[in-house]
Every structure is written in structure tokens, then in C-alpha cells.
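Note that one protein chain of the assembly has been removed; the remaining protein chains are unaltered in position.
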Amino acid sequence: MHHALHIKNGIVIDPKNGVKAEKMDIFVKDGKIVEESEVKGEDVKVIDASNKLVVAGGVDMHAHIAGSKINTGRTMRPEEMRVVRNIANKFRAAVGRVLLTSPAIGYEYAKMGYTSSFEAAQPPIGAMHTHEELDAIPMIDKAALPVFGNWHFVFKYVEAKDIEKLKTFIAWALERTKGFGVKVVNPGGVEAWMYGGNVTSLDDQVPGFNVTPREIITSLIKAVEELKLNHSVHLHCNRLGVPGNYETTIETIKLAGGFSNDARQVLHVTHVQFNAYAGDSWRTVSSGAEEIAKTMNSMDNVTIDMGQPIFGHATAMTGDAPFQFTLHKLTGARWSNKDSEVEGGAGIVPLVYLPKNPVHALQWAIGLELGLLIDSDKVVLTTDYPNGGPFTEYPYVMAMLMSKKMREGELEKVSPFVQKATNLPAIDTEKTLEEIIHMTRSLPARILGLPQKGHLGVGADADIAIYDLNPLEIDTSNDFEKVYKAFKTAEYTIKSGRILAKNGELVDECWGKTYWVDATGRVDMEAIKPDLEDYFKYYSVELQNYGVEEEWLKKPERIVI
Amino acid sequence: MAEENIICTFCGSVCDDGQFDTEKFKSKRLCKLGSSKFSKKERIKAPMIDGKEVSYEEAIEKAAEILVNAKKPLLYGWASTVNEAIRLGVLLTEKVRGVYDQCASVCHAPGTLAVIEEGLPGGSLGAIKNRADVVVFWGANPMEAHPRHGMRYSISAKGLLIKDRKQRKVIVVDVRPTKTAKLADEFIQIKPGYDYPIISALRAIISGNADAVPDEVGGVSKEKLIELAETMKNAKYGAILYGLGVTQSRGRDRNIENAVKLIQLLNRHTRWVIWPMRGHYNVVGAGEVPAWEVGYQYAIDFSRGYPRFSPAEFSAVEVLKRKDCDAALVIASDPAAHFPKAAVKHLKNIPVIQIDPFPNMTTLVANVVIPSAVAGLEAEGTAYRMDGIPLRVKKIVETSYWSDEQILEKLFEKVEELKR
Partner (left out) sequence: MIIIKPKTEFVVTVEAELTPDLAEKDVGEIKKFKVYYGKDVVELGELFEITKEGDDKKLVLDGDFSRVKWVGCRMSDGEIVVKGSVGANCGAYMAGGKIVIEGDADDWLGAEMKDGEIVVKGDAANLVGCAYYGDATGMSGGKITIEGNAGNYIGEKMAGGEIEIKGNAGDFIGTEMKGGTIVIHGNCGFVGGDMKAGEIKIGGEFELMPTFVKQEDAWVGDVNVKGEGVVRRL
């Protein structure tokens, strides 16, 4: 195997390093991007990338790829598993329509030129399960975000206004779960669900605790910022999936107002499409995207991702257990629920997005509105896989954001409801190729706080995608079909300097790292010990048996802060 | 030396508060079933081929040959080993294009089919102990099968909202008065095989259609059913915990599906969850691992090089009864003792490989016997408690036995070599 590569004559787009479609060569050694001089005298494999687009490997900052939720989804939906993607040979058997098996997840990302993906909701007590599944995904680097927003310890420290202990608890929890950052799902609402309810505003009191969602969110932001974690609070807002929720979303976004961080946002709001509905019922529902975009564009410390629905099959799986039950009531579909000790819950419900269904078409349009109206430095492209649909259709979203003409064609196929309930038809914005590359690479890497990802500067990880697309010639407004096709299947996907896939064919298998953040050096771990020992009486496992040791993981990568 | 917080690898309760004295070789705190597993027991002495003692390497080589030469090998068991071994087992089955099946197919698999039909609205055992003011054991008898379940999680367990046994109502629904029924606040005896119509009647009563329900259903009076329905509706957080009495009697998966529909309905009024009382300590892992690796929990055929799921065709009993395999690997299980006659008959006619710490009836029909270390005592690994909560079982004593993981790793290597 060559440990050095020379990618020759490619047209490079590398937003982080200010490279806008320039013809240049990229050199790789020992899994990193290096200067040309470094590969002198090495056994170098040359890849001719003439007239091809060369970019960093894609970074998916929010997907549900591992753990008890997706696995329950697979179990619930054998009909999803009948699509055969690879027959066992040199590579593993890989199956799945939208829900994929672990090998299939790795393979499909690799074929598309994506090289990192973050599991966006890890139930803390189920951490080991999440890691076992992450360890079963080949090809990509990964990490998991444990969920904090309904954890009784968090309620107690927020109630006591004890930010120091909250920080310590976060450090403890990240270490125990081998987690990467702080995910918050419907803060307080899932605890209310344990009594059959939900919260309806930022100021509802959480049953059994003297705290509100507002206090939970701001305290967690404060704690995370004081700890200086790589990634900010990653928030799934309250009132998801409810008409009129966009106002709560805007109110939530504004909570970041009092905080700042030089390197990144202080709050990432996820799959905002599901939280961008105006109106007061499903009959009067309309888009709240424009108002959210206004707020977003006026703030410089908040980012979002789209949560774009893709027409076709999907499976809703979130830590937002009350929402999942509402969805089950709405559609009558199968429903799984997981109340988890004193940590929160989750739910799983199959669904299908139909273009002629007014609400589905509205959701589809809102996702695109958010992508188009919000500054490209603040919005990441996601489908919230598999909630909005497959990640394998990112190229569709990319092409749509770049082409009004494509959107016009697609708008003709969907329910006319979107014409009056959204502004999508009137939006002329066409994102540039640079913007799209930023939204799928350098921006998510920056949001996550991974300086070695999402770009092609010297020292970066040699995660590279080469696409059959010449940025100097392509007319992205009109040649959207070509754009879609090119991004669907990378000509080359290179991960840590190894060629994994070529024109949609797998050529090599590798096992990526699992990042986790160790902040225990920033806090006094003894401070919360008595609290842990006391409150663990409400667990069904012993404190000493709780959590994941590094040596149980395949390729852990500890980031010490 | 006393080891603290050892994890019991017997039943699905996976109690993690045990103690073990390595000198006396004796456990504390575990129940009878658990302490028997954590004591000196008769072991398979050494690897054997056709009754003759051989080395691990020789036995594994022979096992690899059998698997590679078979047209359709069955790889069965898995519920009493750790995830790391199960994963290798799934990969191995894929490699030899055989059939993967696990113990659930003869106990709780109907529950999995019900998940396919309606989902599984559940909660962890910790959630139940903290919150459940009504617990219904339906066709389940934990006092015999999961002796510490009641105390740790469900009957007398104290938690956040339930501070006292008196604050929880325990109801047993079963065909006979069990040991658990004796501890219950209420026992409802039903006619064997009538779980399904009884659940249908409860659903009708709760949704306001009591008029349709006849005076008696499955041996239970309508008044009693109305009373039960009221208790359910008035619970703050209820849990139905069901056992083999439901999954292995008339109706099987349909019973559970109906019960899940009852739970869906009850959640429109208050909070309810439902969960299976899984038997072997890692039977959940034996389903979860293949689910992420290949998409299904059990009864998986790889003959075409990709996984297919069909319980009627690829469950071990069906495969054996229909003589649809020409070799078998049995791990941590005893089908020769528990399977129907016709299935055992075929098992006797084909080459069988056994991997197990303990001798059992299957040892007698096995051509290749590979003894292994006891997980939780002599080997570590990940196991999923009945509610899916992962726990890392420990190695607390030394052994010269290979672990299941080691054996399967080597076997996988050998198979790859032979296939080359």
C-alpha cells in the first residue's frame, strides 16, 4: 500500500483556506495532508484529477447511525432491510433502504465522499451499545453526543444554580459515555412525558423540579462555554413538530445572546425544519422559516442544520419521546418508546414523506427555505438521517440549493399548498458551489470543533473526495442533473490517505476513529461524588458498573481539553 | 479476595450488585440460580473430536472444515454468551453462508414479531422501579425465573416516586397460581390460550365499547375485566411485563401485538409501558448484534450472500425439522435437550460442533466439542440486560479455557483460510 498520494491537477475548493476553485495539487502522507517536499523520495501514488473537483471529505454533524434507536428501527422494519446493497465478498453484506445496517452506513457514506459522521443522540446509560454500533461502521470517523436535557442530575444542578457542579457533571458524563459533546433534546419535555405530558413553552416548569426549559438551556450553554468544549450545546428545541413552534425556536435562538466564543457558535440548533412552523393547527400551518432566518442572520453565535425531508421512506427516531407518541397518534404507525432510568427517553415511528401531502410538501419546502435564506456560514446540510430520510440524498439537497431551475421543476410535482404556505417559489437565491462545499465540510467541522476536519490545508486529515465536476466550467444553475450525479458517487473517496471507494465501487475497508472529549482535567471530580452516590439509588445499575472504558472501543481518540 | 459489583450471567435480570469471594469460590447476594452459576460445576474437560481429546487448534480446524464443506450450516445458540462473540458468530455465518438463529426463536421471538407489527412502547427497569404504581405480570413468573427481579426492579423495588411496596399495585395474570401470584395484590386466573380475546376485551372496554363484550371472556367475568381496565386507566405509570406464558401459548406473537395495541390505547389516557421478561442473560444481545450487523434479530439465512429473515423457514427448529441444514454449530445452548423430537433427530444425523463451558445433552450428539470460559466469571464482554441496558460482565478468575470470543476469532480465521 502506498502511504503517500499526489492528487494532481484537480480543481480545489477549500473554503476554510480561502481556496475558490483553483487548479492545484494535494499531497498526502501517513494519513495527513502535507507539503510537496514531504513526499519526495516516497513511493507516491499519483491520482490524475484534471478537470475534477477536489474537496475535503464530507462531515455529517447530525445523523442517527448507531445505538438502541436505530437498531429498534431496524427490528421494527424488516421491510426496510430487504434492499440489498452488497453481497458478501471482499466486503460485508450490506442491506437497507433508508435504514441501513452498520456496514451499509459506512459503505454508503464512503461512496458519496463523506468521511465523518456524528451520532446525534446517545442515551447515556446505553453508551456502550452506541459505541458497539459505531465500532461496527467501517470507513468513517465518528463520535456520539450524549443527551443531557432531561437528566435528573442536570435538573438538580440547574435548580441549585450550581454551574460548577453542572460543569463537573458534564465532564464526568462525557468521560463515562465516551461522548463528544452536549446534546439537549426537548429539555424538560421528556420528563413531563413520564407523566404523560410535554412542555409547551420555554417557561413551563418541569414536573418534580423547580426548573424551566429556558433555565436548562442557558445553564448548559454557560457550563459548556466555561468548560470550553470542542462543540457547543447541540439543541433539539422544545415543541418540535407543533404548528406555531417557530416562535419558540426564535426565542430559543435568542437565548444564545449573552454568550460568545471566538472559535465557534455557542449554540447549535438542530434539524430546524421540524421547529419552523407558523400557524396554530395543521389546517392553518405555514412556514416560519423567513422569521427564523431573519433572527439567525442577525446573530453571530448560533448555527443550525436543516433537517431536510426527502420524499419517500423515513423513520422518525428522536429522544423526544412525547413528540414520537404524537406522531404515532397522527399516523397510526408502529410506535416504540424508551423511557430511560432518570435520563430521558426516546421514540421510534416509521413514516413516509409524500410530495402530494400538503404537510409533507410544506416540510420539504421549509427545509429548503432555511438552507437558502440563512447565511451559508450558519446553516449545515442535513436530513437528520433517518428522520428526514436518507443521507444518501444529500446530493439532491446540494443541487436544489444551487439551482432555482431545479426547484421550479420539483415544485411542480408537490402539493400546491406550498405556493401559499411558504415563500420557496419566490426565492431566487442560488448557493454557489463554494457555499455548498462549506455547508457540507468546513462549516460542520468548525461547528463541531474539529480543526483537522473539513479542509485540505497542510496538517489536516487526508479525508478527500474527488468528484467528476469541473467547478470552472459547470453551470450549477442549469446543469443540476450533472451536479446531482457527480455528488452522488465520488470518483475517489480517500480516508486518512487510503483510497476507499472509486466511482461507487468499494476498493478498501478501513476503521475510523471514535472521538471523545475528556474535560475531567478542568473540574474537581470529587465535588459531585456524593451526589452521584446518592442519586444512583434511582438507577437500576451500580455506579461502578456505569459507563464505558476506553479499552472496550475499537479505535478511541481522546481529545483532552 | 472479594470482588464487588460482579455481574450475574444467568438470567435476563443481569443483577450487577453481586459479590464474589475468589478464595472460597463463592458468590454473595445472587439468587439461587445465579450463585449456582458462580460456583464450581462440572465442566467439559478438553476439546474433543468424536470423543477423543484434542488441542483447541485441532478442534477448531475440524470445526472450520465442517462449516466450509456444508451446503447450509445452522449456527445456533448465542443467548448465553457476550456480544463480542455474537458479532463474530454473525460474521462467521455470513461468511459460510449459513443460517443464524438464537434461543429467542424458542422463547421470546414472538415478541420481536409483535415489534414488527406494532412497535415496543417500553421503559428501562430503572424507569419501572422509579415510577410504576401498577405492574402487571402477564404469563410471567419472575419469582421462579428471575428471582431478584421483583426486589430490584418491579415488585418491592423502591424508587423515586414509589417509596414503598404499598404504593405499587402488583397484578398477576396467569393460567395457574404461581409463586409470583402469591406476592401479588391481585391474581387473575385465565383460561389457557385466551390471552388474545381477553386483551381485545380490555381494549374494547377502555375505548368505550364495553357493550360489545360478553359476560365472560377466557374465564374472566366482565366485571373483573372492567375493574382491571379501570385500574389500568387510573394508574399513573403502569407496566405490563410478559413472559413465556404469553409468547409460547396459543396466539404467540398475536398476543403480544394485541397487548402492544392495548398499551398504545392506554397511553392516550396515562402512561403505560410493556416489556418482555427475557430469559438468558444476553438473549437481547443475541438479537441486537445481528440487527445492526445484518438487519434482523434471528432466523436469518445467508445462503444467497445477503441476509434474509423468515421465522417460519429459518428458525432453528423449523430448519432442523425440515432437514434444511447439513451441519450445525451450537453455542451456549442445549437444543438436544429442549427441541422437539423431529428436530433432535436431524441434529443426530449431521455433523455438530458444540462450544460451551458445560456438558449437556448436545455434547452427546456433537462431533466436535470445544469447551469455553464462563463469561462473567472467567471471561469479560458486553451483555444486554432484558431491557437492553448494556453491562460489561467481568473476568474475575483465571482460567485455561479459551473464551467464546477467542474460539470464534480463531474459527473465523480458519474458515477464511480454507475458503481462500
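Some points to look at:
By written order: A and B. Residues from 1 in each chain.
Please note the rule applied: a residue touches a chain if its C-beta (ideal position, glycine included) is under 8 Å from a C-beta of that chain, and two chains touch if they have at least 3 such contacts.
It should be emphasised that the depicted structure is a prediction, and the values quoted were computed from it without experimental measurement.
Within the full complex, the chain left out of the display is in contact with A, B.
Touching the chain that is not shown, out of A:K52, A:R77 or A:K142: A:R77 (per the contact rule at the top).
Across B:Y56, B:W138 or B:F309, the residue that sits in touch with the chain not pictured is B:F309.
In the complete assembly, the contact with the undisplayed chain comes from B:A201, out of B:C15, B:V106 or B:A201.
Contact with the undisplayed chain is limited, among B:C11, B:V96, B:L125 or B:A286, to B:V96.
One of B:K45, B:K71, B:K163 or B:R268 touches the chain omitted from the figure, and that residue is B:K71.
On the side of chain B, touch with the chain left out of the figure occurs at residues 70-72, 96-98, 113, 116, 196-197, 200-201, 203-204, 207, 209, 211-214, 217, 250-251, 254, 258, 261, 302-304, 309-313, 322-326.
For chain A, the list of residues touching the undisplayed chain reads 77-80.
Criterion: only the chains that are shown with their structure count from here on.
Averaged C-alpha coordinates put the centre of chain A at 34 Å from the centre of chain B. Across the complex, chain A meets chain B through its residues 66, 68, 70-72, 74-78, 80-81, 84, 86-89, 92-93, 95-96, 101-103, 125-129, 132-133, 136, 193-196, 325, 328-329, 334-342, 345, 348-349, 538-542, 544-545, 549, 552.
Across the complex, chain A is touched by residues 4-5, 7, 16-17, 83, 87, 91, 94-95, 97, 112, 115-127, 129-131, 152-153, 159-160, 236-237, 264, 267-268, 270-271, 273, 287-289, 291-297, 302, 304-307, 309, 382, 384, 388-392 of chain B.
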